[in-house]
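With one protein chain removed, the remaining protein chains of the complex are shown where they sit.
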Amino acid sequence: MPERLHVRKTYKLYVGGAFPRSESGRTYLVDGDNAALASRKDARDAVVAARKAQPKWAAATAYNRGQVVYRIAEMVEARRAEFKSLGVPGKEVDAAVDRLVWYAGWSDKIAQVIGNANPVAGPYFNLTAPEPTGVVGVVAPASLLGLVSVVAPAIVTGNTVVVLTAAPQVAITLAEVLATSDVPGGVVNVLTGHAAETAPWLASHDDVNGLDLTGIEDAELATELERAAAGTLKRVRRPGVTDFTADPGLAPMTAFLETKTVWHPKGF
Amino acid sequence: MFDYAPAPESRSVVSIAPSYGLFIDGSFVEGKGTFKTINPATEEVLAEVALGGPEDVDRAVAAARRAFQSWSALPGSERAKYLFRIARIIQERSRELAVLESLDNGKPIRESRDVDLPLVAAHFFYYAGWADKLAYAGFGPDPRPLGVAGQVIPWNFPLLMLAWKIAPALAAGNTVVLKPAETTPLSALFFADVCRQAELPQGVVNIVTGAGDTGRYLVEHPDVNKVAFTGSTEVGRQIARSVAGTGKKLTLELGGKAANIVFDDAPIDQAVEGIVNGIFFNQGHVCCAGSRLLVQESIAEELLGSLKRRMSTLRVGDPLDKNTDVGAINSAAQLARITELSEIGDQEGAERWSPECQLPDRGFWFAPTIFTGVTQAHRIAREEIFGPVLSVLTFRTPDEAIEKANNTPYGLSAGIWSDKGSRILAVADQLRAGVVWANTFNKFDPTSPFGGYKESGYGREGGRHGLEAYLA
Partner (left out) sequence: MSDLRSLLHGLPGVDKVGVEARAAALGTRSVKTSAKAQAIDLAIRMVDLTTLEGADTPGKVRALSAKAVRPDPADPTCPSVAAVCVYPAMVPVAASVLRDTGVHLASVATAFPSGQAPLDVKLADTRDAVAGGADEIDMVISRGAFLAGDYTKVFDEIVAVKEACGDAHLKVILETGELGTYDNVRRASWLAMTAGADFIKTSTGKVPVAATLPVTLIMLEAVRDFRARTGRQVGVKPAGGIRTTKDAVKYLVLINETVGDDWLSPDWFRFGASSLLNDLLMQRTKLTTGHYAGPDYFTLD
């Protein structure tokens, strides 16, 4: 009996909840697999999908978003073997699951921790609360833990993201997790390929509100992207974090949160 | 029938020297050149002020760097006491500083006396108390100062913007080099004297006067760790570009084109006051001014009638008269900008209205103005005018109001007027703006974070949030 022929996976993009090929028709080889090579037009389409999904995702209750992120953790756990087969160490899969669980719990606490009731000197109710920045372009680190560590904080706070990654197998496998985790289509969009090619389009895009450069290793490219992001005064999270096993703190979440303060008089 | 006689505040409470140097390392020193600052209400020269060049900025940053070692090492409780001292001195000198501010800026003494100066003192009081409580501010158990802060402030609230910059910076343990606006340098120079009176250690606060280039030297200086800027979105953009890749922490408080939304169930008389306060406070030289009035179509005519009647009682003129409501435009350049955009409003077919008011012959003046029949496509509905000019638009439903309010690259502030609580909260949730005033407008407090969404900038000034900009 000949050995059964293994069925390979085709690694496509993840945009608006679907898995399309690159509009450019381009693919590139990654460890023997063909992966879609995203183009600037894919970036454009992904921003449209992210924008479309954003208001509803932001309007979902924090409880709901927390449950969805927790569901992602459950699904990653269930795919532990697959991630390991892609070369992700078991400990890292565990850490990624734990990180997701950690962020799931933040959904309905972050506003309490960083919001404030402000004792203004007058008869006014004055409350400060965070709100999502909007659509965030994310240049993700290659590792699963790194990827989860940039995507989870951005979405648990109500943003939607366009993720650029150079590690299609891990990232698209995570996309498959997302597609089966009650994450509404368009909340996370994953483009595989070269950040140097697509990131500038996100950095200069007028309908992108934030840019996470954590996954950029080339300092010159990071500077160029930060400069381009200044065009519409995007919120930029600069590269810096390399050890994703450390306690992330609040910064990954607050980087893409706006602060809104509402005043109202108090009187009969 | 009942005309108020002139009631001028006495100028004699403030003594302005003929010339001022840069305040570096605790002393006034000469700069590279000089420029003149004038009273915009009379065009009279108030003083000659040093123009800071690159070497001057170098000296100031070096002084701040030297001072940082010991200032950041001081126990927070000691830094706090310096800031409390400063707050007290400002309170005691508030009449003098208010008159000075009105002279150099053109704002009515009623506002500099009742708004600017009380808020300046309150801001120092508020942040003074934080200096020894930083570990409780929510930024980790041992937050550290950043180093030298380069701060560039605008001309609309000169001393208040200085307070917003310097108070949190010093409380957190940073030292500063501050550049006041070219047209309003004097109150910052008087503040230098307040620092000396408080015996603040040399070099902790340095004031470098000058124009745009001076500010550029400062924000681009390699030994500056933190840049804070309040001003136009265009300059903010340039600063964000220049800071890219340097690792400097940056906060920007930029322009705005706030919607002030009036629903048909609004408390109408207070709404009219809010509209007036929203756009004519400080001659409309306010980044968070309610410059777009969105009024529900069903009450538009009635509301505009009330607004016009109310505008007819505005008293425009001598900033030092205690009964003046609207003072002078800050500069000839700003007047030209307001005039130009208003003419564009005319050309684009909007209908202009101003109450009858006599404007002084000398100085820079612009009558309170509203444009009706404005649509989202008009430039006066999109661009920041930064003057006493209100664009009036209408809407039919809450969804339309929100859509129009958010339909701008800016996102600094917004107003809502309605007697229905659930509507206010729902609309406030959906407005993309950093400060939302419901049934009030243009209220400020040191405990209340201020700052924008989108192209209105990032970072917050005021409140616990305001410390974040100055801590690592």
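Residue numbering begins at 1 within each chain, and the chains themselves are lettered A and B in the order written.
The definition used in the following text is that a contact is a pair of C-beta atoms (placed from the backbone, for glycine too) under 8 Å apart; a residue touches a chain by one contact, two chains touch by 3 or more.
Note that the structure is a prediction, hence the values are computed from the model and not measured.
Chemist: Of the residues B:Ala7, B:Val45 or B:Ala135, I need the one that contacts the missing chain.
Modeler: Considering the complete complex, B:Ala7 is the one touching the chain left out.
Chemist: Determine which one of A:Tyr14, A:Tyr124 or A:Phe244 touches the chain that has been left out.
Modeler: A:Tyr124
Chemist: Looking at the whole complex, which of B:Arg59, B:Arg110, B:Lys179 or B:His465 touches the chain that is not displayed?
Modeler: B:Arg110
Chemist: Which one touches the absent chain: B:Asp58, B:Glu96 or B:Glu273?
Modeler: B:Glu273
Chemist: On subunit A, what residues meet the omitted chain?
Modeler: Counting only subunit A, the missing chain is touched by 122-124, 265-268.
Chemist: Tell me which stretches of subunit B touch the chain missing from the display.
Modeler: Subunit B touches the missing chain through residues 1-5, 7, 110, 114, 265-270, 273-274, 313, 322-323, 419, 439-440.
The rule is simple: only the chains that are shown with their structure count from here on.
Chemist: Please compute the C-alpha centroid of subunit A, do the same for subunit B, then give the distance between them in whole Å.
Modeler: From the centre of subunit A to the centre of subunit B is 36 Å.
Chemist: Quick one: in the complex, what on subunit B touches subunit A?
Modeler: 122, 138, 140, 233, 236-238, 240-241, 244-245, 247, 252, 254, 409, 424, 428, 433-440, 443, 445, 447-451, 453-455, 457-458, 460, 463-465
Chemist: Per the contact definition, I'd like the list of subunit A residues that touch subunit B in the complex.
Modeler: It is residues 113-114, 116, 118-122, 124, 126, 128, 133, 209, 219-220, 222-224, 226-227, 229-233, 235, 238, 249, 258-265 of subunit A that touch subunit B.
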